[in-house]
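A protein chain is absent from this complex, but the other protein chains hold their places.
Coming up: chain A.
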């Protein structure tokens, strides 16, 4: 069977272990998001990195605005990858919106994922009656507008060569050119899919062993939201990181690695 996903989702597998640990990036960038975290697991696991369709080195021709208009489309891709790569009882680490993609995928394919690590999860970003998501619908509209403004600034931000950074030799020119670069139309659509999502009803159905990593001072997924996820996923645990912001996998990789290690 040809492995469609390998190309479609730009899958990269390394590591000398047997059990796969799958790292799934969120809205904004691509699998490079895990570059400071994934290598720490290469000795004991088989690390799997991939790009969601529309991001990074994925096959843009596979982008389908209807399919990816809901997180189910992304979850289907994860399950498809799992079927092709024969995942059984693997560990899924999802950052940001990928946390919910993992929640959906784990229910779709029982037995495929034994453990979920949710980094900065949010089942719904927009406030609702009796629910605090952190944003009003109008604020999310502002975000989508802001995306339109960054069309040009965006590509220009990608352009400068990495040469001026001799202290960061690990950053190849190829990385600078692809990291975070997204077709503006797809970026807008992914933002809409992400920030309009509501997966609160899916949380109680999670059977995989779940760890939540909660950052301090994360404006996108606040502590209250992290608590909500912990309360609604049966048996889940939460670890509060010292790292602040929404991307501890970049800003505090060591702390993230330690937390995941103690769980897996």
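The definition used in the following text is that a contact is a pair of C-beta atoms (placed from the backbone, for glycine too) under 8 Å apart; a residue touches a chain by one contact, two chains touch by 3 or more; residues count from 1.
Here is the rule we use: contacts and distances are computed from a predicted model.
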| item | value |
| --- | --- |
| Listed names "RsbT antagonist protein RsbS", "Transport permease protein", "Iron-regulated ABC transporter membrane component SufB" or "histidine kinase", matching UniProt entry of the absent chain | "histidine kinase" |
| Residue touching the undisplayed chain, where the options are A:64, A:89, A:128 or A:141 | A:141 |
| Which of A:37, A:117 or A:247 contacts the chain that the document leaves out | A:247 |
| From A:11, A:33 or A:119, residue that would touch the chain that is not displayed | A:33 |
| Where the missing chain touches chain A, by residue | 26-29, 32-33, 35, 96, 135, 139-154, 156-157, 159-160, 162, 164-165, 167-168, 171, 175-176, 179-180, 195, 219-220, 244-247, 250-251 |
